[in-house]
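All protein chains of the complex are present and in place, except for one that has been dropped.
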Amino acid sequence: MSVAASSGDAASVAAASENSAALMLMRRHRFRWWEALPWIAGIALYLAFPDYLGFGCDLLVTILFALSLDLALGYAGIITLGHAAFFGAGAYTVGMLASYNLWTEPITSLLMAAAVAAAIGFLSGLVLLRTTGLTFLMLTICTMALLEQAANMAYPYTGGFDGLPSLPIAPVFGIFEFNPLYANTQYLFALGVLFVCFVFVRILVYSPFGQSLTGIRENVLRMHAIGSPVRRRLIVCYSISAALAGIAGGLWAQTTAYVNLSALGLDRAATVLIVLILGGYGRLYGAFVGAVVYLALEHFLAQIYPTAWQLGLGLLLVLIALFARNGILGLGETLWRRYVARRGAS
Amino acid sequence: MTGIRLETQDLCRSFGALAAVQGIDFKLAAGARHALIGPNGAGKTTFINLLTGVLKPTRGRVLLGGRDITSAAQAERVKFGIARTFQINRLFRGLSVLENVCMAVAERAGMAGSMFYPAGRRTDVIGEAMGLLQMLKLADTARHRVSELPYGRQRLIELAIAIALKPEVLLLDEPAAGVPSAESHIILDAIERLPEHIAVLIIEHDMDVVFRFAKRVTVMVSGAVFVEGTPREIEADPQVREVYLGQAGPAAPRAAHG
Partner (left out) sequence: MNFAADFAGILLGGLAAGTVLFIVSVGLSVTMGLMGFVNLAHGAFAMFGGYLIVLAMNRAHFGFATAIALGFVGTAALSVLLERTLYRRLYRAGELDQVLFTIGLIFIFIAAIVIVVGPESQTLQLPPALSGQLNLGLVSYRTYSIFLIVVGFLIALGIWLTFERTRIGGQIRATVDNRRMAESLGIDVDRLFTITFAFGSGMAGIGGGLGAEFLGLDPQYPLKYLVYFLIVVSVGGLGSVIGVYYASLLLGVLDFVLTLYLPKGGTIFIYAITILILLARPQGLFGRKES
């Protein structure tokens, strides 16, 4: 009567396959039809709004950056205001390699950007992730500021405040050229990079590793108590997140053919945090929703009424912090649940 | 499996001037059903924290199956085979019951760090977790969020997670604490059905539970072992009564019979 179930026991697996909770877990990673929508929309944007492809590139870069932050903050609960450090590391890697004509092939440049950013992420994570809370937040801000000032100090190489303009980028696959006037190649290239990175993140999130990150976020004390090597997981997560942010930064440099200190600023780090929270953190598509909403609003409002935009954004943040901490997707989920409950009750 | 599974030698822990745990020599054999009782503030939870690595001792050693684990971190000790439940639940409140137990099973199975295939494909892990839930009669709550369940059920999930780790030594810190008496039998039944080879140490205040469950009892007072014996011996011991007499109410051991 008392023997605990042995693993893989046929009866248990059979029982599991009849239980809705177990089925849900087993099927969670399967593709749903609406997951194709963002990519269809991406192609539609290319076909329908050829004048907005510059904006489109900005959008895709922001989505990737927010996605990278989501991995660290949304899934593992690492609260950082310094993620632009990795964005900037990637941007400057690509930028300096291109500007001095050392390496201009776009795909491999991004891989190098990822490697540099991952290295910085690994080293800083190793040291910083010993701390938590406000101390950790401060350390991430200071690390980012440190890199920003280093780039400033090295202005003969980095261009300092003015940056490195007109970066030469070699054609993708040797065929598709980056035209500074028409962002067609840039946009499709960015879309492709985002797609590959997103697939990678999606696999990671549904993997056992991704699930354990959720556990660390939900109750780190419990994770220690079940034997989870928490620190190791956090450092790996932080490094991967840094790599992705580095790719976003490199992509930004490639699509705008420009890199400057703004890649490493607090402004950029705060904006990506806002974008992610707006969409909903800890959800794969929060970055997409947040980036679209934020950039669309900024594009249309900030140019006409910049002060009103700032006021509105401030109010929005206050409201989100008070009432809708899970962003647009979270709000949507809550409303959906209420709708389903009401339907079930009637 | 016989033999001493868990042992402490002169285990001490002080917080500044306060000696919370003083010179404890303790042995727990395989298959043991051992209760640890004592007035509030006696140092029982501190002792468990020392055993599991939440606290480091100021002096002394902890040995698990003969291996010195005194300097091992909490997570390492779990891998060596010692698990615990907490006095106040530490669950993943936003996740489902099944997910909670799967988290523990996955860690134990050593695949929780794998990155490149979906967790959902490991039907063996999910199956094992479901089997555990069924054994503890939690299967019908599997898809509910932990925060939606009554406290008694949550306490049971706390136990399920510890069992999922397949420990050799299981430390239960007041497993029925805070559970309404109507529900507490579920937990006690579950404890009774634990695998026989596991060495179990349970902190308790309720002498009913101690009588029902324990073969040996250790009484701890002011951080040191006061006396040790069978439940009957302890209950009849006048010194034990005296130690509890100063504390009225729930801290006093209540006899099962008048």
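Going by the order they are written in, the chains are A and B; count residues from 1 in each one.
Note that in this section a residue touches a chain if its C-beta (ideal position, glycine included) is under 8 Å from a C-beta of that chain, and two chains touch if they have at least 3 such contacts.
Source: prediction; values computed, not measured.
Partners of the chain left out, restricted to shown chains and counted across the full complex, are A. If you put the hidden chain back, the residue from A:Ile40, A:Met153 or A:Ala341 that touches it is A:Met153. The residue from A:Leu102, A:Leu134, A:Ile175 or A:Ile304 that touches the chain not shown here is A:Leu134. Within chain A, the residues in touch with the undisplayed chain are 73, 79, 81, 127-128, 130-131, 133-135, 137-139, 141-143, 145-146, 149-155, 160, 266-267, 270, 273-274, 277, 307-308, 310-311, 313-322, 325.
Assume only the chains that are shown with their structure count from here on.
Residues of chain B that touch chain A in their complex: 52, 73-76, 78-79, 83-84, 86, 90-99, 102-109, 111-132, 134-135, 139, 142-143, 161, 163, 165-166, 193-196. Chain A makes touch with chain B in their complex at residues 1-9, 11-13, 15-17, 19-22, 24-30, 203-204, 206-212, 214-215, 218-219, 221-230, 232-233.
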